[in-house]
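Note that one protein chain is taken out, while the other chains of the complex remain in position.
Here is chain A:
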Amino acid sequence: MASRKKVLLKVIILGDSGVGKTSLMNQYVAKKFSNQYKATIGADFLTKEVMVDDRLVTMQIWDTAGQERFQSLGVAFYRGADGCVLVFDVTMPNTFRSLDSWRDEFLIQASPRDPENFPFVVIGNKIDLENRAVSARRAQGWCHSKGDIPYFETSAKEAINVEQAFQAVAKNAMAQETDVELCSEFPDPIKLSGDNNKPRDSNCPC
(Lines give C-alpha, C1' and ligand atoms only; values in the text may rest on other atoms or scores of the structure.)
Protein backbone atom coordinates (compact mmCIF):
# COMPACT_ATOMS: atom_id res chain seq x y z
CA MET A 1 0.00 0.00 0.00
CA ALA A 2 1.48 3.25 -1.05
CA SER A 3 1.47 6.12 1.40
CA ARG A 4 -1.49 7.86 -0.08
CA LYS A 5 -3.11 9.02 3.07
CA LYS A 6 -4.97 12.25 3.00
CA VAL A 7 -2.77 15.13 3.93
CA LEU A 8 -4.04 17.80 6.26
CA LEU A 9 -2.06 21.00 6.53
CA LYS A 10 -2.79 23.30 9.40
CA VAL A 11 -1.93 26.88 8.64
CA ILE A 12 -2.22 29.73 11.14
CA ILE A 13 -2.75 33.35 10.12
CA LEU A 14 -1.25 35.85 12.53
CA GLY A 15 -0.92 39.61 12.61
CA ASP A 16 -2.20 42.73 14.30
CA SER A 17 -5.84 43.55 14.57
CA GLY A 18 -7.35 44.88 11.37
CA VAL A 19 -4.61 43.89 8.94
CA GLY A 20 -7.02 41.69 7.03
CA LYS A 21 -6.52 38.16 8.32
CA THR A 22 -10.18 37.17 8.06
CA SER A 23 -10.48 38.84 4.67
CA LEU A 24 -7.46 37.00 3.31
CA MET A 25 -8.78 33.70 4.55
CA ASN A 26 -12.19 34.26 3.03
CA GLN A 27 -10.77 35.53 -0.22
CA TYR A 28 -8.57 32.48 -0.51
CA VAL A 29 -11.10 29.87 0.50
CA ALA A 30 -14.40 31.30 -0.67
CA LYS A 31 -13.20 33.86 -3.20
CA LYS A 32 -15.21 36.64 -1.72
CA PHE A 33 -14.63 39.92 0.04
CA SER A 34 -16.84 41.85 2.37
CA ASN A 35 -16.01 44.94 4.32
CA GLN A 36 -18.47 43.86 6.93
CA TYR A 37 -16.43 41.18 8.62
CA LYS A 38 -16.56 41.57 12.34
CA ALA A 39 -13.49 41.61 14.50
CA THR A 40 -12.58 37.98 15.08
CA ILE A 41 -13.17 36.79 18.61
CA GLY A 42 -11.70 33.50 19.67
CA ALA A 43 -10.68 31.46 16.67
CA ASP A 44 -12.20 29.91 13.60
CA PHE A 45 -10.98 28.04 10.58
CA LEU A 46 -11.95 27.24 7.03
CA THR A 47 -10.81 24.30 4.99
CA LYS A 48 -9.90 24.16 1.35
CA GLU A 49 -8.72 21.33 -0.81
CA VAL A 50 -5.82 22.17 -3.02
CA MET A 51 -3.39 20.37 -5.26
CA VAL A 52 0.21 20.68 -4.20
CA ASP A 53 2.72 18.95 -6.39
CA ASP A 54 0.11 16.52 -7.67
CA ARG A 55 -1.10 15.64 -4.24
CA LEU A 56 -4.50 16.48 -2.93
CA VAL A 57 -4.10 18.41 0.26
CA THR A 58 -6.66 19.72 2.70
CA MET A 59 -5.65 23.06 4.07
CA GLN A 60 -7.12 24.00 7.40
CA ILE A 61 -6.64 27.72 7.73
CA TRP A 62 -6.92 29.22 11.19
CA ASP A 63 -7.91 32.77 11.82
CA THR A 64 -7.34 34.21 15.28
CA ALA A 65 -7.98 37.46 17.10
CA GLY A 66 -5.30 40.07 16.56
CA GLN A 67 -5.31 41.95 19.82
CA GLU A 68 -2.32 41.11 21.90
CA ARG A 69 -4.08 40.18 25.10
CA PHE A 70 -5.99 37.38 23.42
CA GLN A 71 -2.77 35.61 22.52
CA SER A 72 -2.54 33.72 25.76
CA LEU A 73 -5.59 31.75 24.71
CA GLY A 74 -4.85 31.80 21.01
CA VAL A 75 -1.81 29.65 21.51
CA ALA A 76 -4.01 26.62 22.03
CA PHE A 77 -4.64 26.78 18.33
CA TYR A 78 -0.99 27.00 17.27
CA ARG A 79 -0.36 23.43 18.27
CA GLY A 80 0.39 21.15 15.41
CA ALA A 81 0.65 23.96 12.87
CA ASP A 82 2.35 23.04 9.60
CA GLY A 83 2.67 26.58 8.33
CA CYS A 84 2.18 30.15 9.38
CA VAL A 85 1.15 33.25 7.48
CA LEU A 86 2.30 36.52 9.03
CA VAL A 87 0.23 39.48 7.86
CA PHE A 88 0.76 43.21 8.10
CA ASP A 89 -0.98 46.19 6.59
CA VAL A 90 1.25 48.08 4.15
CA THR A 91 -0.39 51.35 5.17
CA MET A 92 0.34 50.87 8.90
CA PRO A 93 4.04 50.69 9.82
CA ASN A 94 3.27 49.58 13.37
CA THR A 95 1.65 46.40 12.06
CA PHE A 96 4.86 45.69 10.18
CA ARG A 97 6.97 46.26 13.27
CA SER A 98 4.84 43.71 15.14
CA LEU A 99 5.91 40.89 12.82
CA ASP A 100 8.95 40.16 14.96
CA SER A 101 6.92 39.48 18.04
CA TRP A 102 4.28 37.50 16.15
CA ARG A 103 6.96 35.27 14.71
CA ASP A 104 8.78 34.84 18.01
CA GLU A 105 5.61 34.13 19.92
CA PHE A 106 4.53 31.59 17.37
CA LEU A 107 7.84 29.74 17.50
CA ILE A 108 7.79 29.67 21.28
CA GLN A 109 4.23 28.45 21.54
CA ALA A 110 4.04 26.06 18.62
CA SER A 111 7.62 24.86 19.20
CA PRO A 112 8.04 23.22 15.81
CA ARG A 113 10.81 20.66 15.56
CA ASP A 114 12.84 22.74 13.14
CA PRO A 115 12.18 26.41 13.94
CA GLU A 116 14.90 27.66 11.58
CA ASN A 117 13.15 26.18 8.59
CA PHE A 118 9.56 26.44 9.67
CA PRO A 119 7.37 27.35 6.68
CA PHE A 120 6.42 30.98 7.18
CA VAL A 121 5.05 33.31 4.57
CA VAL A 122 4.80 37.07 5.02
CA ILE A 123 1.93 39.00 3.49
CA GLY A 124 1.84 42.77 3.08
CA ASN A 125 -1.88 43.31 2.61
CA LYS A 126 -4.04 46.22 1.41
CA ILE A 127 -1.91 47.24 -1.55
CA ASP A 128 -5.10 48.54 -3.15
CA LEU A 129 -4.98 51.49 -0.75
CA GLU A 130 -3.10 54.61 -1.72
CA ASN A 131 -1.50 55.66 1.54
CA ARG A 132 1.19 53.05 1.53
CA ALA A 133 3.73 53.40 4.32
CA VAL A 134 5.88 50.27 4.26
CA SER A 135 7.95 49.74 1.16
CA ALA A 136 8.35 46.38 -0.47
CA ARG A 137 12.09 46.67 -0.02
CA ARG A 138 11.81 47.15 3.70
CA ALA A 139 9.51 44.18 4.03
CA GLN A 140 11.74 42.02 1.89
CA GLY A 141 14.70 43.05 3.99
CA TRP A 142 13.01 41.78 7.10
CA CYS A 143 12.00 38.53 5.43
CA HIS A 144 15.56 38.04 4.21
CA SER A 145 16.93 38.54 7.70
CA LYS A 146 14.63 35.84 9.04
CA GLY A 147 15.93 33.10 6.81
CA ASP A 148 14.45 34.14 3.48
CA ILE A 149 10.80 33.97 4.27
CA PRO A 150 8.78 34.29 1.05
CA TYR A 151 7.11 37.69 0.81
CA PHE A 152 3.87 38.50 -1.00
CA GLU A 153 2.07 41.77 -1.48
CA THR A 154 -1.65 41.23 -1.65
CA SER A 155 -5.03 42.83 -1.75
CA ALA A 156 -7.69 40.65 -0.18
CA LYS A 157 -10.23 43.12 -1.46
CA GLU A 158 -9.19 42.83 -5.09
CA ALA A 159 -7.96 39.26 -4.92
CA ILE A 160 -4.42 40.16 -5.89
CA ASN A 161 -1.75 37.59 -5.11
CA VAL A 162 -3.77 35.89 -2.36
CA GLU A 163 -3.85 32.54 -4.10
CA GLN A 164 -0.10 32.64 -4.69
CA ALA A 165 0.72 33.43 -1.08
CA PHE A 166 -1.30 30.56 0.33
CA GLN A 167 -0.11 28.22 -2.36
CA ALA A 168 3.44 29.03 -1.31
CA VAL A 169 2.85 28.24 2.31
CA ALA A 170 1.13 24.98 1.34
CA LYS A 171 4.00 23.99 -0.88
CA ASN A 172 6.62 24.74 1.73
CA ALA A 173 4.64 23.01 4.43
CA MET A 174 4.30 19.95 2.22
CA ALA A 175 8.03 19.91 1.62
CA GLN A 176 8.57 19.78 5.38
CA GLU A 177 5.85 17.23 5.78
CA THR A 178 7.55 14.89 3.36
CA ASP A 179 10.84 15.28 5.16
CA VAL A 180 9.16 14.40 8.39
CA GLU A 181 7.46 11.41 6.90
CA LEU A 182 10.73 10.00 5.74
CA CYS A 183 12.31 10.09 9.13
CA SER A 184 9.17 9.34 11.03
CA GLU A 185 9.69 7.12 14.02
CA PHE A 186 6.09 6.12 14.15
CA PRO A 187 4.55 3.67 11.77
CA ASP A 188 1.47 4.84 9.99
CA PRO A 189 -1.34 3.62 12.18
CA ILE A 190 -3.76 2.83 9.43
CA LYS A 191 -3.31 2.53 5.75
CA LEU A 192 -6.15 3.32 3.50
CA SER A 193 -6.66 2.83 -0.13
CA GLY A 194 -7.25 6.27 -1.50
CA ASP A 195 -10.35 6.45 -3.58
CA ASN A 196 -13.14 6.24 -1.12
CA ASN A 197 -15.59 7.29 -3.70
CA LYS A 198 -18.15 4.62 -3.26
CA PRO A 199 -20.04 3.66 -0.20
CA ARG A 200 -19.24 0.28 1.06
CA ASP A 201 -21.34 -1.79 3.27
CA SER A 202 -18.99 -3.55 5.52
CA ASN A 203 -15.39 -3.18 4.80
CA CYS A 204 -14.23 -2.77 8.27
CA PRO A 205 -10.76 -4.16 8.74
CA CYS A 206 -11.56 -5.22 12.27
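Methods note: a residue touches a chain if its C-beta (ideal position, glycine included) is under 8 Å from a C-beta of that chain, and two chains touch if they have at least 3 such contacts; residues count from 1.
One rule holds in what follows: contacts and distances are computed from a predicted model.
Considering only "E2 ubiquitin-conjugating enzyme", "TBC1 domain family member 15", "Protein phosphatase 1 regulatory subunit 19" or "NADH-ubiquinone oxidoreductase chain 1", the record for the omitted chain gives "TBC1 domain family member 15", by its UniProt protein name. In the full complex, chain A touches the omitted chain through residues 17-18, 30, 32, 34-39, 41-45, 47, 60, 65-67, 69-70, 72-73, 76, 92, 94, 189-190, 192, 196-197, 199-204.
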